[in-house]
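Note that this complex is displayed minus one protein chain, with the remaining chains in position.
Lettered A and B in written order, each chain numbered from 1.
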Amino acid sequence: MLTEKTLEKIKQIQKNYHSKKSAVMGALMAVQRDSGNNLTREDMDAVAKILDVNPVEIHAVAGFYTMYNWKKPVGRHHIQVCWNLSCSLLGAEHLISHMEKTLGITLGETTPDSMFTLTTAECLGSCGTAPMMQIGDDYYEDLTVEKVDKILADLRARS
Amino acid sequence: MEKILLKNIDKPEAYKLENYVANGGYKSIRKALEMEPDHIIQMVKDSNLRGRGGAGFPAGLKWSFIPKDPTLQKYLCCNADEGEPGTFKDRAIMDKDPHLLLEGMMITCYAIGASIGYVYIRGEFEYGASMLEAAIDEAYEKGFLGKDIFGSDFSLDLYVHRGAGAYICGEETALLESLEGGRGQPRKKPPFPALAGLYAKPTVINNVETLGCIPAILEKGPEWFKAIGPEKSPGTRICGVSGHVKKPGLYELPMGVPLRELIFDHCGGMRGNKPLKAVIPGGVSAPMLVEADIDTPMDFDSMAAKGTMLGSSAVIVMEEGTCMVKVAYITSRFFSHESCGKCTPCREGTSWQTRVLHRIEHGEGRPGDVELLESLCENIFGRTFCPLGDGAVMALRGALKHFKEEFVYHIQHKKCMVDS
Partner (left out) sequence: MVNIKINGKELKVEAGKLILDAARDEGHDIPTFCYQADLMGIGSCRMCLIEIEGQKKLQPSCITPVMDGMSILTDSPTVVSARSSMLEFLLTDHALDCPVCDKGGECELQDMVYKHGPHTGRHAEPKHRHHGKDYVLSPVIIKNSNRCVQCTKCVRVCSEIVGVGVLGSIGRGIHQEETSFFKTYLDCDHCGNCIEVCPVGCFMRLPYRYTSRSWDLKSADSICTYCATGCRVVIEERDGLLVRSRAQLGVGLNSETLCARGRFGYDIVNSDDRLTTPMVKKYGKLEPATWEEAFGAIRKGFRSSSPARTGGLISPRMTNEEIYLFSKLFKGPLQSNNVDSSMRWSPEAVEGFAAATSMTAGGVSIFDCMDSQSVFVVGTQLSDENPVVDYIVRRISNANGVQVAIASSRGMKLDSCASQTLRHAPATEGDLLGAAALLLADKDAVRFAGNADFNSIKATGIDTLAARSGVSRSEIEALVSSFGSSETVGIIAGTEFLRFPEGSASLALVVEALRGAGKKVTVIPVLDRCNQRGAWEMGAHPGLGTAYSREGVKGLGFAGMMNTASEGKLDSIYIVGENPVVEYGDGNFARDAIGKVGFVVVQDTFMTETAALADVILPGVTFAEKDGTYTNQEGRVQSINRLLPPPGDAKRDLEIISTIYNIFSGTDDVPVKKSAGIFAEIREKVSTYAKVDLSFNNEKNTFNDLDNKESLVGGSSASLSMPQVTGSAASSLASDGHAGFTLVTGNHLYHSGRLSLRSEILGGFIKGAIVEISEEDADRLGITSGEKVTVAGSRYKAELVLKTRKGSASGVAFIAENYNDVPVHKFFRRGESVASVKIARS
């Protein structure tokens, strides 16, 4: 079930376009944000109804873009480490294995307490400050192992 | 040198409308609104401004393809998808000086007769998107957007459309497909967007940096602009430098500055003063150059003459000791990850390429792999639906051209030649 708040957001998004379907991406993202960073089948069905498109088209959109989390649930903090060229040149791999070790999970997995999900990302447009990662909406740049440890500790402390 | 695009970047709170105005902003749009739209298009044509999104297509010429019929709805889409690995220039403008982009869009919309404009921003740029939205809200509040802007009879609405993670949406027709709420797969051309773009209506798609140049051209005139850098690709360029340099970052320089000057003068040279092994001059789709090539000026035509591209002028610098098999693997993995799946050679070809490179990189190379890779390149190149597949080939060919022996070594010795 979508909340009033989400429905209101979707309504706002729809105003930006001449076509209902154009609001699909925004609506999906709004729903995902409001439901713990994950998208369920029911969510997609609901968006399909609101925007009057076939559910499979919603699924197709969700399945095309990497930012929709529908295949498996992600934890509260979704860590995406850029492993494209610039970041790799400056040690992204090292950071990844470090995090795998400290979090006790491998790439693609979520910690048992659902706190962290660790995945990779292709270039996030922050190459001048490589290596970098994105957690939730936030960019963390010029990373070192020490910085990463601190970031993770802070996040843990915060939640 | 006078900056055009990054001039406000370091000023405090440059993102605020009042500060943008205080820094001399929103003058050009007022000037534009006094002019005939065609005159503006002519100015941009005269300026020789070429698209900064990658292909370097003349902006004024693109605008002039838009039908003049006033009853037709027209659109401007700003391409802020910034996905080419190595590139981080457009983000700076949106994060720090969003009104520059808005002013550029306003002038462009007026010139082409569009009453609606979208900024298609990649979904990961949450911060940039919120900065843009705040700037747009401010502009509406001030009457800079909406009905009859600046007291003229020109009305304009601008919106931000967030992507959600797909490099291909930087390709202009995939971008439109995505804006229409679909999977971002490229459309066939013709019809070209100028005739049937967004919602099948005439549409101009321009990069952020391209649009960022417009206010200055309006203000100081095409001759002034054309005088910066080489006449055929004039203006300044934001070079985003990453990799093994001392001072990576953004450098706005006149077009045509040689790579060497950029790396050694502006970026302070190589990290740890190691020798330079290779440099990618325009995002990973652009074939790499080696030390011997770095006196090449950074403009569209000189780079093309060297068999590579200026692209997004995202410069990735690699020092001696960098494994080129790994570089090739990483870029290939990127392209196959981003292949939209529409056309056969890109979908299957880039994936095959990646599988082979992955094997070689992991010490499981087989004799004949280099020839296989070369043959795959040949079978993909020029046969894909859009240039993404070509990008994958160009990147790999660049590495094979200069460093074939590293691949051969890797295959024969099941390990890396450089980190032994």
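What to note about this one:
Throughout what follows, a residue touches a chain if its C-beta (ideal position, glycine included) is under 8 Å from a C-beta of that chain, and two chains touch if they have at least 3 such contacts.
Everything numeric here is computed off the predicted structure, so don't read it as measured data.
The chain not shown here is touched by just one of A:K5, A:H18 or A:R41, and that residue is A:R41.
Among B:M43, B:C343 or B:M394, only B:C343 touches the chain that is left out of the view. If you put the missing chain back, the residues of chain A touching it would be 41, 44-45, 54-60, 63-64.
Chain B residues in contact with the hidden partner, per the touch definition given at the top, are 166, 183, 188, 336-345, 347-352, 355-356, 359, 366, 372, 375, 379, 382-385.
The rule we apply is simple: only the chains that are shown with their structure count from here on.
Averaging Cα coordinates per chain places chain A and chain B 24 Å apart.
Against chain B, the residues of chain A that register as touching in their complex are 16-26, 28-29, 51, 53, 57, 60-61, 63-68, 83-86, 88-90, 121-130, 134, 137, 139. Interface residues of chain B facing chain A in the complex, by the touch rule stated above, are 82-88, 91, 122-127, 159, 161-167, 178-184, 199, 240-244, 248-250, 280, 284, 314, 316, 318, 322, 326-327, 330-331, 334, 337-338, 340.
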